[in-house]
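Handing you this structure, nothing more for now.
Of the protein chains in this complex, one is absent; all others appear in place.
Note that the chains are named A, B and C in the order they appear, and that numbering of residues resets to 1 at the start of each chain.
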Amino acid sequence: MSVASATDMSAAAAGPASLRLMSAARWRWYEFLFWGIAVACGLSTLAPALGFTVPVIPTKLMLMSEILILGLLALSIDLTLGYAGLVTLGQGAFFGIGAYTAGLMAKYGAGVAPLSDPLLGLLGAGLAAGVVGFATSFLVLRGSDLTRLMVTLGVALIVEELVNKLKDITGGTDGLQGVMSSSVLGIWDFDLYGYTAFWYALGITFLCFWFCRRLVNSPFGYSLRAIKGNALRARAIGMPVNARLIQVYTLSAFIAGVAGGLLAQTTQFASPDMVAFHRSADSLLMVIFGGAGHLYGGLIGAAIFRVMQDFLSNITPQYWLFWVGIVLILLVLFVRNGVIGLMMAASQKYIAKVPPKSGALK
Amino acid sequence: MTTVLETRVLRKAFGGITATNDVSFTLPAGARHALIGPNGAGKTTFVNLLSGVLLPTSGSIFLNGEDVTEWSVRKRSRAGLARTFQINQLFADLTPLQTIMIAINERENAARSWFRSFGARKDLVGEAVELIESLNLADVIHNRVGSLAYGKQRLLEIAIALAAKPSVLLLDEPAAGVPESERDQILNVVAALPASVSLVLIEHDMDLVFRFAKTISVLVNGALFVEGSAEEIARDPRVRQVYLGEEVINHG
Amino acid sequence: MLTILFDGVAYGMLLFVLSVGLCVTLGLMNFINLAHGAFAMAGGYLTVVMMNWYGISFYWCLPAAFIVSAVLGVFLERTLYSRLYDKTHLDQVLFSIGLIFVATAAVDYVMGASQQIINLPAHLNGRFEFLGASIGVYRLFVIVICGLLTVALQFVIGRTRFGSRLRASVDDGRVARGLGIDVTFIFALTFAFGSGLAGLGGALGASILSMDPTFPLKYMIYFLIVIAVGGTTTITGPFFASILLGVADVAGKYFVPSIGGFIIYSIMVLVLIFKPEGLFARSTKR
Partner (left out) sequence: MQRRTVVAGLAGSAFAATFAGGIQIAAAQEVVKIGLIATLTGPQAASGRQKVAGARLFMAQHGNKVAGKTIELIVKDDTGVADQTRRIAQELIVNDKVAFLAGFSLTPLALAVAPVITQAKVPAIIMTAGTSVITERSPYFVRVSFTLPQQTVPLAEWAAKNGVKTAVSLVSDYGPGIDTQDAFKQRLEERGGKVVEQIKAPLANPEFAPFLQRAKDLKPDALLLFVPAPTAGSLMRQVVDRDLAGAGIKVIGTGDITDDDQLNSMGDAVIGLITSHFYSAAHDSPLNKKFVAEFKQANPNMRPNFIGVSGYDGMYAMYEALKKTDGKTDGTALVEAMKGMKWESPRGMMSIDPATRDVIQDVYIRKVEKKDGELYNIEFDVVKDVKDPLHK
């Protein structure tokens, strides 16, 4: 009797609190805006057929596919860095493993119906990267940020050397040639204009994003935040910290592998560049640039970074790096937590000016 | 009376310094026990050994009759041993409600879920809200922990430990650094803890110790100096000499 | 065989001088300065300009490289780096990568993209036989200079008043300030010294390593490997780590050229698996 009533009472109190907790997972208007823009970018390519032109965007379909893929890679880093607090400088290894796996499946699976299917290729890419991620996850459990940075970098460099050495499989420095991507779902062929590549990349990236979004708003996701916040306390409340880190690292490797697979399928080759150090460094840079710990940071970082690079290298193909460097320096000096931090600071300024409609919000 | 926590000739040495010197200690169920000693007596080291943050050089630890000497912090925690830290160990970027929910999820094995929404289990949220209310944290339940007043943070520190529904709770100087005005809140919370929880209080503050503890152990230079009821200890001249006397002088 | 050992030691010594400044900023000041290589590049290019454009003696270039890089270091420390001491490591990474980009593009603009080569004075070229080993005169020169530097460095940090003040500032900046130590000044000086050493390393290495605008990025990995393997709590750690890596790299490439590239990385990963704080790390108090 009394037990039941106590439960009732707590359940009554729990209602608003529970809603409040779950509200973090609610889709906001700016998220719809974000993905809406992505879709609009794709749709705008159809505009000329309808008799009008949209400047700037339609000419950049390939760039946008690349942004989505790099954004997905950055997203995988954000999962470990932004939520679990694990720094990694070796995500390129998983990206590359995914790329070569998908590439090899497409190359040797050509004609063999199920093997050459792009979606299956992505699954294979993710699994291959995930397995390697799991195997190396034990290396990142100990030590400081610097140790983790260097161990993950070391693994990536070794993978890069392996790719160079295993010429018979990977094609060595010249890259994996003869990757023939089959049509997506047997319907859409990869075309020269990059329509299929774009929608395919957008679909897969969104799917992975949606998955990560569920994940970080789940009890598991919050336990990762706890580990990042204070690993000692997390252990003291009985949390299996190492197991959680291994899981998220493996998952992150899986997603990076999918991203790599996407790149290999949409560009129809794989090269050692895809495993190279700069790949790992760039993607980490994009996450920090965008702002870690929001899932969107990587995507926004990738978008701004690549658009900026494209824009600057069109103006000054030889010295664009200079201006990118200046932007990075200014960003660090004047903004906290990257572009998202900048946006949040701006919106807070706006909110401060406009009094909130109801006190309950605050 | 059953023993819930026991150490046998527990020793911890850091290089040449012996921080815990062959301590044999038993804690009966339902105890209200205080562990006191002058600065540098090795109180915190002892708690770290009990909770598994440090591993002992020699000796053994038993929790509810089981040898837990080699167990990790996490395993001990799951076996019912909770603790607070002398220096707050909180999740600065989360809210008290989120913090407590994380702890409860962990206890209920609900934290493995990748897909259920955090906070979807109303029964657990209800429990969290109750616990937070009982610790006078209701007004800051959705505030960022890092922005809370120090006294509130200390309360949350206790709340996290309680969320695990422990059988043994180690409180490491729960009121340390809390302004006078907020101390009472903490004392009341500690006094109101259910009898099912066996308590070990590590304290410096003698007011708190005598108000709360039924039994007391005095630790000096890492070794158990004397044990007894609160009255016995208060009267013990040796204790006065090594510890209370010093306290009086310091405070004077 | 001895030749290989000798070459490896010389290579390692060079690595050490190049990376020791990074060890100081990272270990003592807890600042991840990935742009460390940019200071080495400054020293290297200064040498190139002085020798190839103005015909100044190589021996003058060495101190000049040290001084110019140190001045550059102190300037950047005061204007930029000092604002970042309390930022997160990630911010520091982003910042210093930005600095690398700027340095790379700037050098490219002024000097062009191709490799710069200097011609050493004739008496530093050439080789001689010693105990059956073929010794390159210049490499011997590098070993001697780097060896002297190491000894001097050990002395300054371990034995002098400046060293003890530095250690105090690092242990606890606030307490050190309370003791009347000018922490800001100490940090600036240390940073300058670290940058200067990198510049000197760049000057010494200009003829062995290739000097081109991508230098800071290309060698960043090597610096980091040295620090990771050697640990950041001592000077001797990175020193022995450099020698170990230098010898292992050279010997590996000599004896088994086909897997030469793996060796350095494998050593690093192995070391970090078993000793996450570095091979030669002193156990810290905390």
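Following the convention adopted for this analysis, a contact is a pair of C-beta atoms (placed from the backbone, for glycine too) under 8 Å apart; a residue touches a chain by one contact, two chains touch by 3 or more.
As the structure is a prediction and not an experimental result, all values here were calculated from the model.
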item	value
Displayed chains contacting the withheld chain	A, C
Option touching the unshown chain, where C:Phe16, C:Phe31, C:Tyr138 or C:Phe239 are the choices	C:Tyr138
Of C:Ser210, C:Thr236 or C:Ser266, the residue in touch with the unshown chain	C:Ser210
Chain C residues touching the omitted chain (full complex)	3-4, 7, 11, 52, 104-105, 108, 112-119, 125-127, 136, 138, 207-210, 212-214, 218-219, 222, 249-254, 257-258, 260-261
Interface with the undisplayed chain - residues on chain A	48, 53-56, 58-63, 66, 161, 164, 172-175, 177, 192-194, 263, 267-269, 271-274, 276, 278, 313-318, 320-321
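Operating definition for what follows: only the chains that are shown with their structure count from here on.
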item	value
Chain-level touch network, classified as line, ring, star, complete or other	line
Distance-to-centre winner among chains (Cα means, whole assembly as reference)	A
Longest centre-to-centre distance from chain A, chain (CA-based)	B
Between chain A and chain B, centroid-to-centroid distance (C-alpha), Å	41
Mean-CA-position distance for chain C and chain A (Å)	34
Per-residue multi-chain contacts in chain A, two or more chains	none
Contacts with 2+ other chains: residues of chain C	none
Residues of chain B defined as touching chain A within the complex	51, 53, 72-74, 77-78, 82-83, 85, 89-94, 97-99, 101-103, 105-107, 110-120, 122-123, 125-130, 133, 141-142, 160-161, 163-164
Parts of chain C lying in touch with chain A, wherever the complex brings them together	26, 32, 80, 83-84, 87, 89-95, 97-106, 108-109, 113, 217, 221, 224-225, 227-228, 232, 258-259, 261-262, 265-266, 268-269, 272-273, 276-277
Sites on chain A touched by chain B in the complex	7, 9-15, 17-22, 24-25, 214-215, 217-223, 225-226, 229-230, 232-233, 235-241
